[in-house]
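A protein chain is absent from this complex, but the other protein chains hold their places.
Here the chain labels run A, B and C in written order, and each chain numbers its own residues starting at 1.
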Amino acid sequence: MIDGNDKNSIIRMFHVHKQYGAKKALIDINFDVSKNEFLFITGPSGAGKSTLLKLLYFGEPVSEGQILIDGMNLSRISRNRTPFLRRKFGIIFQDYKLIPTKTVFDNVALVLEAMGKKRQLIQKKVNSVLRMVGMEERSKSFPQSLSGGEQQRVAVARAVVGVPRIILADEPTGSLDSESANVIVDLLKGFHTRGGTVIVATHDKELLRKTGSRIIHLKEGRQIK
Amino acid sequence: MIDGNDKNSIIRMFHVHKQYGAKKALIDINFDVSKNEFLFITGPSGAGKSTLLKLLYFGEPVSEGQILIDGMNLSRISRNRTPFLRRKFGIIFQDYKLIPTKTVFDNVALVLEAMGKKRQLIQKKVNSVLRMVGMEERSKSFPQSLSGGEQQRVAVARAVVGVPRIILADEPTGSLDSESANVIVDLLKGFHTRGGTVIVATHDKELLRKTGSRIIHLKEGRQIK
Amino acid sequence: MILFYKKAIQDIRDNGFLNAVTIITISLSVLIVSALALFFVNANDIMSSWKKGISIMAYLKTDIGETALPEIKNKIQGMYGVAEVEFISKEEAMKRLKEQMKGHSSLLADLQENPLPDAFEVRLLTSSADSKKVENLAVQIEAMPSVEKAEYGRRWLGRFTNVFDLFKFTGYAMVGIFFMAAVFIVANTIRLVIYSRQDEIEIMRLVGATDRFIKTPFYIEGLIQGAIGGIIGLAALFVAFMLIALNVEQVSSSGIFQIRFLSPGVLCGIMLCSIFVGWLGCYISLKQFLKYKTG
Partner (left out) sequence: MILFYKKAIQDIRDNGFLNAVTIITISLSVLIVSALALFFVNANDIMSSWKKGISIMAYLKTDIGETALPEIKNKIQGMYGVAEVEFISKEEAMKRLKEQMKGHSSLLADLQENPLPDAFEVRLLTSSADSKKVENLAVQIEAMPSVEKAEYGRRWLGRFTNVFDLFKFTGYAMVGIFFMAAVFIVANTIRLVIYSRQDEIEIMRLVGATDRFIKTPFYIEGLIQGAIGGIIGLAALFVAFMLIALNVEQVSSSGIFQIRFLSPGVLCGIMLCSIFVGWLGCYISLKQFLKYKTG
């Protein structure tokens, strides 16, 4: 029905709906994301921002419509291929989703291990991203012993360590003071500069102001122009 | 050593230190909180804001120093009495701490059930606070099916439902858009107006600006003036 | 209390998977222990039925007149451990001997006079049918002035008693070990369940719930799970028993032994244990998990 031949788009959404039982979380969403775009998704609490990101990384199937990621149609992807789809993404989850029984280092290293990288490389890269987010001293700590902001920074580190094609950031600075937030924003910008695509879901007005690029507004599941 | 006879102070901290292993999370904290005060605690990520609140509700014992809550010395409180200490507080946790196997309603009702309140009363009060935070329609949902901001609002509802003497709010608007955040701020202010004590840990500059009352600054575990 | 009960029921529904696992584990544990108990009860029955065959032959002196017999019988009957005393006249004894030697009875046909003595066959209470007690009784009987000799299958009895004792000892040991193992398994499972609900418990404490408020629904749940698990386990045992019993009916149409299910008393005991263990598992686990937390 749809082919992903638009060479410039890395993400395309066509008439996407998402329904949880009776609750319509997303209604008729249509947009393209170009390669190397820095996109914001914003809207009030419960608007559907997180749900939209979830559909992109195939955390849930769409109820209706089509999503193309890098030319792959998500509705036709097999279970075996999903891990490889997900490696295109680096995801900063709103609730961080760190593994409580693993140290900070191991949480971040997991991404590279899953990709089958060598130990020395992992060591080097993980330490380097932890340094970037200011968490290298806590690499042996467990997530519960970190403050909210520290956990968020580890989540950011994990999202960028695998050098994904697309970063999905769900409220990446929600628990951070403005200084730490700037570090994260700079990191995302740097990633963008080096050719990556970034999608940030947020209602942090300051963050929107600081970056000033395309914004998609959601409200009660609908895209508003 | 210390007696809590200062009729005006509901919380008093004397030379409080908190250490996790080698990590000093709080160093020599001293302050009083008067009855019916609206106090902010602020500081960068990892400064010790959440730890400070944790010491107040006796989530952890202090390493050194004394804390008096409403005349009770925390270091002399017995295990049997802690639940009654905790009922003085309504706590909004940074990570919400909702029970995933209970519905929104049951999560909020839990506080009143623990106090031994009657069923009808519980029903009425819980529905009323859920309406205040705009979550009455989701009262039968489970926390995982809520958006980040919705979970936070439920956490707020749970904190206020028991009509505590003190509200401890850890980043209570971190996941909320400004409109929803205003609702929460108004709620906290209303609680304050009706004679309650409120302590908010945040780095939301806007929140600080909007309220404009006493602020305690923390940095690397130290109180800075 | 009614509130707690409702909360417990609610909880069981909220945590369907965890409860199913607990109940299954309790059922299986009950099944194991009660199956073993059932086996030993029946095996014990069979062995005891063999014991009934144990008897002492008290051969009387030849000069005892018929009039003295009732008195002797009464005297033996009055001894401790004696179940039944039967008089075997020398004619009866000869008949039995002939039967035993069937095919060679020509040997006995030559005899003019019956050289066998009169005797009493003394059957024992099963509780007294072990080598020592039988030996004592035999000595006691032999000491009677009218008795010439008291005999019993000494070697066979010794051997049988050993086996029986070993069997009983092993039975108690195994039921004990299995019971303990089952208790551990159930407690362990409940610990895992409560472990995976640790956060919930911690949250309840943080919002001001007393330990009692937290524990009571768990306890009630434990009791209910124990009861349901016990019923399911015993029902499964009963089904297995019926299947085996049908099979056995065919094997032993001889009807020498009758296998039977556990007695109502034992069943009640197992149910009580099951319920108790359900509660105990909760008790231990909660104690442990609540201790970890401060305050």
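Here is the rule we use: a residue touches a chain if its C-beta (ideal position, glycine included) is under 8 Å from a C-beta of that chain, and two chains touch if they have at least 3 such contacts.
These figures come from a predicted structure and were not determined experimentally.
Considering the complete complex, the chain that is not shown touches A, C. When the whole complex is considered, the residue among C:9, C:36, C:125 or C:144 that touches the unshown chain is C:36.
Touching the missing chain, out of C:77, C:127, C:162 or C:263, is residue C:162.
Interface note: of A:19, A:36 or A:82, the residue touching the hidden chain in the full complex is A:82. Only one residue in the set A:97, A:131, A:205 or A:219 touches the chain that does not appear here, and it is A:97. The set of subunit C residues touching the chain not shown comprises 17-18, 21, 24-25, 28-29, 31-32, 35-36, 39, 43, 46, 59, 103-104, 106-107, 110-111, 115-117, 149, 151, 158-159, 162-163, 165-167, 169-170, 173-174, 177-178, 181, 184-185, 188-189, 191-193, 195-196, 240, 244, 247-248, 251-252, 254, 256-257, 259. Although one chain is not displayed, subunit A still touches it through residues 57-61, 77, 79-80, 82-84, 86-87, 89, 91, 93, 97-102, 106, 110-111, 113-115, 158, 162.
Just so it is clear, only the chains that are shown with their structure count from here on.
Across the assembly, the mean Cα position most removed from that of subunit C is the one of A. The most central chain, judged by the distance from its Cα centroid to the centroid of all protein Cα atoms shown, is B. Rounded to whole angstrom units, the spacing between the C-alpha centres of subunit A and subunit B is 30.
The mean-CA centres of subunit B and subunit C are about 61 angstrom from one another, to the nearest whole unit.
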